[in-house]
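All protein chains but one are shown in place.
Chain lettering (A, B, C, D and E) follows the sequence in which the chains are written, and residue indices restart at 1 in each chain.
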Amino acid sequence: MTHSLVEEFNDYRSRMNTQIMGADNLVLKRLFNLDTNCYEAGTVDVVAKEMIGLACSMVLRCDDCVKYHLGKCYELKVPTSQIFEVFSIANLIGGTIVIPHLRRAVEYWEALNVQ
Amino acid sequence: MTHSLVEEFNDYRSRMNTQIMGADNLVLKRLFNLDTNCYEAGTVDVVAKEMIGLACSMVLRCDDCVKYHLGKCYELKVPTSQIFEVFSIANLIGGTIVIPHLRRAVEYWEALNVQ
Amino acid sequence: MTHSLVEEFNDYRSRMNTQIMGADNLVLKRLFNLDTNCYEAGTVDVVAKEMIGLACSMVLRCDDCVKYHLGKCYELKVPTSQIFEVFSIANLIGGTIVIPHLRRAVEYWEALNVQ
Amino acid sequence: MTHSLVEEFNDYRSRMNTQIMGADNLVLKRLFNLDTNCYEAGTVDVVAKEMIGLACSMVLRCDDCVKYHLGKCYELKVPTSQIFEVFSIANLIGGTIVIPHLRRAVEYWEALNVQ
Amino acid sequence: MTHSLVEEFNDYRSRMNTQIMGADNLVLKRLFNLDTNCYEAGTVDVVAKEMIGLACSMVLRCDDCVKYHLGKCYELKVPTSQIFEVFSIANLIGGTIVIPHLRRAVEYWEALNVQ
Partner (left out) sequence: MTHSLVEEFNDYRSRMNTQIMGADNLVLKRLFNLDTNCYEAGTVDVVAKEMIGLACSMVLRCDDCVKYHLGKCYELKVPTSQIFEVFSIANLIGGTIVIPHLRRAVEYWEALNVQ
């Protein structure tokens, strides 16, 4: 059941991204393209970039963005203790208003790990 | 099924608005009233106003507000290419954090069009 | 049915809080601790503190935070007319973008009262 | 010198409000009107309302709004210990990102008190 | 004196943009490029796009972004009555927390017109 949380997120995301690309809007296409480039290895390594993406998503309180970066961190084998340290920074910067998003993030991280 | 996305939104919205009005709070009543006045034709035309409402709702990342203004744009027969241009401005101003809301907006716009 | 809205919120909140505490992250533990201390009676009374928490949650547009403080206000027997006055301040400060959260708040307040 | 911080804020605010009213935009006029009504004594007392306004301004990180409500709290003789309790709730809810606004709020509160 | 408000903004903006471009970061360069493309005439006309940019900047409470789009609206000869209608939509959507930004926007619009 927790498995489907990950699948559901990935399926909806893929399906809608396809539809957005199909609309053939140049600005949106380039923005999506830039989004891919941005997290590639550069002078900052990929793990640090994903942690930055995760923390920013959390302080901006976007559950889907948090899920996306958690998925990436999982692929990169970031250990749970590091994930929670990123969570703690984001919750301190963003305040207790972030806590409901922390709950959903912890649930999703668990779902990724029991796949 | 996509049809019910529109109905579900409109039904919940109507039902709760009735309940809010029933509470008889003067400030809320006037605020709701002002909200109606604000989008009426003035020196700025109605379509431009709805596009402004749509873009602001998107950068502020409020799915329900996006749905409401998409419904209005649909009634005003704004073409899909214009809707996507408004989406592109909003996503550029608001950043990639807006993308999950873009996905749900595209889904809702589709639902409006297959009714 | 409305009853389960309250139970569902409380159950998920408790379950995930337990899991977060289990992760043994010191910063998060202290932040949660501070969150409890902060709303205890001080030179500002408990009702005013909960109203502040409710209004801040609303302008920051966090449904779960709004639910939490509505639950506390209900325990403290804050009358509906006062709840709506807090709602009106929050909606005026935060603007019409807050209205969808007002709808869900009104639904939850109703659910608390028909338990 | 600290005195002028208060005067400068009030002077600019009055001058620009006059200019905004002069533009004769009905929606803005009514919004300003509603803003005045909203903080008048109702079923929630004036001090609690100003505390709510102060806390909301702080979590939304608007220095000028914080200054305005601090001015009102000063007129209502809210003691410093209560002001700091409101600050502490707002900083906990809004997180450490609020701290720079806390600094400016503390400076302004001091300026109000040494007039 | 009001003239310098416009010059000061434009000078600082140009100077820092040059420095940012000089850093030769590809993602930032493309983002700036996209920002230019986005407001060019498409299926939505340039005036409507600038109004959208202005309103979004206002609800997101970015004074510099508001100034930039006001400058563009001034070049496009958007009449003051239309500017205030856009202001009114933005202030209603964004709430009274936007008012301090409205004040600075009105001051800047005035400065543009007395050049």
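A few points about this structure:
To be clear about the criterion, a contact is a pair of C-beta atoms (placed from the backbone, for glycine too) under 8 Å apart; a residue touches a chain by one contact, two chains touch by 3 or more.
Every value quoted in this text rests on a predicted model; they were computed, and no experiment measured them.
Within the entire complex, contacts from the absent chain reach the displayed chains A, B, C, D, E. By the touch definition given at the top, chain A reaches the unshown chain through residues 34-35, 38-39, 42-44, 48-49, 51-53, 55-57, 59-60, 65, 79, 81-82, 85-86, 88-90, 92-94. Along chain D, the points of touch with the absent chain fall at residues 61, 80, 84-85, 87-89, 91-92, 96-97, 99-100, 102-104, 106-107, 110. Hidden from this view is one chain, which touches chain E at 12-13, 16-17, 19-20, 23, 25, 27-28, 31-32, 35, 56-57, 60, 62-65.
Operating definition for what follows: only the chains that are shown with their structure count from here on.
Listed here as common contacts of chain B and chain C: A, D, E. Farthest from chain B, judged by the mean position of CA atoms in each chain, is D.
Greatest Cα centroid separation from chain A: this falls to D.
When the interfaces C-E and A-B are ranked by C-beta pairs in contact, the top one is A-B. Rounded to whole angstrom, the centroid-to-centroid distance between chain D and chain E, based on C-alpha atoms, equals 26 Å.
Rounded to whole angstrom units, the spacing between the C-alpha centres of chain B and chain E is 23. Taken residue by residue, chain B touches two or more other chains at 27, 31, 34-35, 38, 56-57, 60, 65, 85, 88-89, 92, whereas all remaining positions touch fewer. The touch graph of the protein chains shown is complete.
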